[in-house]
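Structure incoming, see below.
Left out: one protein chain. Kept in place: all the others.
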Amino acid sequence: MKETISPRMTVNLGQLKLKNPVMTASGTFGYGEEYAGYIDLNKLGAIVVKGLSLKPRLGNPPPRIMETTGGMLNAVGLQNIGVDAFIEEKLPFLRKYAVAVIANIYGETYDEYKKVAKILSSAKGVHALEVNISCPNVKNGGVIFGSDPKIAARVTRTVKDETSLPVIVKLTPNVTDIAVIAEAVEKAGADAISLINTLTGMAIDLKTRKPHLRNITGGLSGPAIKPIALRMVWEVVQRVSVPVIGIGGIMTAQDALEFLILGAQAVQIGTANFINPHATMEIIEGIKDYLTVNKIKDVNDIIGTFRP
Amino acid sequence: MKETISPRMTVNLGQLKLKNPVMTASGTFGYGEEYAGYIDLNKLGAIVVKGLSLKPRLGNPPPRIMETTGGMLNAVGLQNIGVDAFIEEKLPFLRKYAVAVIANIYGETYDEYKKVAKILSSAKGVHALEVNISCPNVKNGGVIFGSDPKIAARVTRTVKDETSLPVIVKLTPNVTDIAVIAEAVEKAGADAISLINTLTGMAIDLKTRKPHLRNITGGLSGPAIKPIALRMVWEVVQRVSVPVIGIGGIMTAQDALEFLILGAQAVQIGTANFINPHATMEIIEGIKDYLTVNKIKDVNDIIGTFRP
Amino acid sequence: MAGKIYIGEISKNEEIQEDCFLMKVKVAASFENPLPGQFVMIRIAGLNDPFLSRPISIYSFSCGENFCLIELLYRVVGKGTQIMAGLIEGSQVEIHGPLGNGFEISDVRENIVFIAGGIGIAPLSLLVENLHRRFPSSLMTLYSGAQRASSVVGLDRPQKICHDVNVCTDDGSMGEKNLVTQVFQKDMKKFSPANTSIYACGPREMLISLAKILSKSKFSCQVSLEERMACGTGACAGCAVAIKYEQGISCYKRVCADGPVFNLADIIWEY
Partner (left out) sequence: MAGKIYIGEISKNEEIQEDCFLMKVKVAASFENPLPGQFVMIRIAGLNDPFLSRPISIYSFSCGENFCLIELLYRVVGKGTQIMAGLIEGSQVEIHGPLGNGFEISDVRENIVFIAGGIGIAPLSLLVENLHRRFPSSLMTLYSGAQRASSVVGLDRPQKICHDVNVCTDDGSMGEKNLVTQVFQKDMKKFSPANTSIYACGPREMLISLAKILSKSKFSCQVSLEERMACGTGACAGCAVAIKYEQGISCYKRVCADGPVFNLADIIWEY
């Protein structure tokens, strides 16, 4: 009798253990509720919630999104209910599930990062923090935190000092050398690194000669950016030893496997959720199928098996 | 009787006058011959030829290209016949046409840029130089010339010192702040700035766990990158006063018009040629139609009319 | 409230008016019976161009034992609808729905008024049919405006039901030469604010002028809004509309998940 053993799917991100390497990307999965009617949230590797700030944020005026070839631009403006309302109104729902919840946080000053991190660290049901450093530092002439290794490192340390939760730092791709930033945040204590956030882009309405987005520029996501994300993950995995989470344009299990093979310990699924609410489940199943067909017993055995 | 006057299409790039703002992008139009059977080269604003180096270059081993969503990666490795063979074998063909010919040049050292610029400056039938600074500086640990404002400025000066031809400097998008580079090359004497070159990307073959490109990484082009190109052109036109040439993912007249509206004086069509050899002609006609329908008599009247 | 994703097969897709298409899509019989005002997100099965699904109201719906038939009435305005228009019979599309909240149907009133601008007739047509199961034709008045005769579309069903049908066009090529909101305004005094339900759908400018017309009245009016969408399920926060909030402050609601039907009076048009 032939027995097929389901491949082992658990992966470790430092202290954080995940059922499988497939997580949702921040800002693309709400606080989990929107997709609970489509998929079993328990089956996810982790849920990364929408970016949280100290105070609620209204977000940008519409239009906020625009389709582009193979992708989309968004300038939602980090609309969110604020960290307190999140804990009160959204966490109880998420606690009903046996899934790792990662709070994506951001601030406009070091102090905001610090406070948000502190508040979330004592909230029951938050398993890790993901620090979004793709936002402008208002005290520093608006330079993006994540575009300077020193500033990126300081944000990382600021958050680390406030929490005992694992800290994932999420990098922006709008930089000359992403590996330098990765090294800096690793040195500053990041437990894991996720990349990439969106690339800054723009779209123009020919009829009105105005930008399609009220905010003028927005973040480009979707399969259009996958080649750039893969390249950046490759640059980073060669230079850091903390676990790396691959993000950018992942639509299928094949896409996810490409990131794992390169050396990412896990992946995040963003824009794909919009187009197919079952995307995460299909990707998990697809990875399992690939492992089974290729007689690989443990997903960890394919991580980093890229042969350049 | 109603008279329709064809709109004025000529634009100036400093001293360089173009029939219309539509040029071909380097590396995507060979030396003109390949498309002469498809379109009337006389109708182009300009032809930018394949990147030329001092000595012939074999290029990279295959596979050299890979499709991605809404784009493609290439690692042709700047294969070219060298500047001497270009002048001897290819220029005579191009001289038969009444079209501006722009030689795209690159080098691995300042000295190579200098020599190539010098040789081309005395060649009959070359109307301008476009300096590709998206290549590694071998003497400088392989850092990309175009990723550092000082190095970019020095290449610009090196070329300017050797030629009386208009010098266009072509920027790489793989940088944190492209406007800083643009300002540096403007200060160093660039007569015009073109952008963007390709974004560095990667693709992985799941079956072999090897890169799809023999060179591992390649340059991403096509409509996937258009939003990024638009954003960068917008950043640059606000900061320099020399003419800017918009490049990146232009497939249609609408796309081209978006760049012109943002403030680009001209555009280059790259990957679109591969998919539709008539792309440049359709774009020229489409711009004319747009102007006619909107009763605009001169293409210059739409340049920079963006209303953010 | 989550929709489901179906692979649908196009059984018909024809231009019934200038730039206006009627698409019939066969989906599995399990497709949930939609409420008037609900919509689907549609895209070509398996392709990434266009990348995002497009929101289209359910214009008509019927269900047999083996499959359901969804009818979509749409105008070609850009790339996505252009590509939809090019799909031939037998082509497969992904249909995600039904999505959003339908129109709220209040109890019997003296009058039910429908105001449609152009393709805005699409969700109202289903609403008319639906309301007719409970209310007599005599209560129903339809105002429908279009640019010109050749763009008048989707009236077949509602005009069979509504006892009073007022068609107008911008150029007078059909019906009165006037804006639909103005035709309605002239009639307004016929209706009693407390006992009339108004349902409207149409271009932004039409809804803004309707809001002005109604601003000093006590009429309640539900409108179906349009905004660019990515997810259609409330996850991306892309389809924002500014809404007046209880204490005088405003916030952004999601057209897809909090709408697409809103009370006209709650909408903030300038921000």
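Letters A, B and C mark the chains in the order given here, with residues in each chain numbered from 1 onward.
Definition applied: a residue touches a chain if its C-beta (ideal position, glycine included) is under 8 Å from a C-beta of that chain, and two chains touch if they have at least 3 such contacts.
Note that the coordinates shown come from a computational prediction; the quantities given were computed from them, not determined experimentally.
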{"item": "Chain not shown: contacting residue from B:Asn20, B:Ser53, B:Asn74 or B:Thr217", "value": "B:Asn74"}
{"item": "Sole residue of B:Gly59, B:Gly189 or B:Gly304 that reaches the chain not shown, by the stated touch rule", "value": "B:Gly59"}
{"item": "Contacts of chain A with the absent chain, listed as residue ranges", "value": "69-70"}
{"item": "Residues from chain B at the interface with the omitted partner, ascending", "value": "27-30, 34-38, 50, 58-72, 74, 76, 79, 222-223, 251, 271, 273-278"}
{"item": "Residues of chain C in contact with the chain not shown", "value": "46-49, 83, 86, 88-92"}
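Operating definition for what follows: only the chains that are shown with their structure count from here on.
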{"item": "Shortest walk length in steps over touching chains, chain A through to chain B", "value": "1"}
{"item": "Chain pair with the higher count of C-beta pairs in contact (A-C, B-C)", "value": "A-C"}
{"item": "Most central chain, Cα average position", "value": "A"}
{"item": "Averaged-CA centre spacing for the pair chain C and chain B, given as whole angstrom", "value": "46"}
{"item": "Residues of chain B whose C-beta touches two or more other chains", "value": "69-70"}
{"item": "Residues of chain C whose C-beta touches two or more other chains", "value": "48-49"}
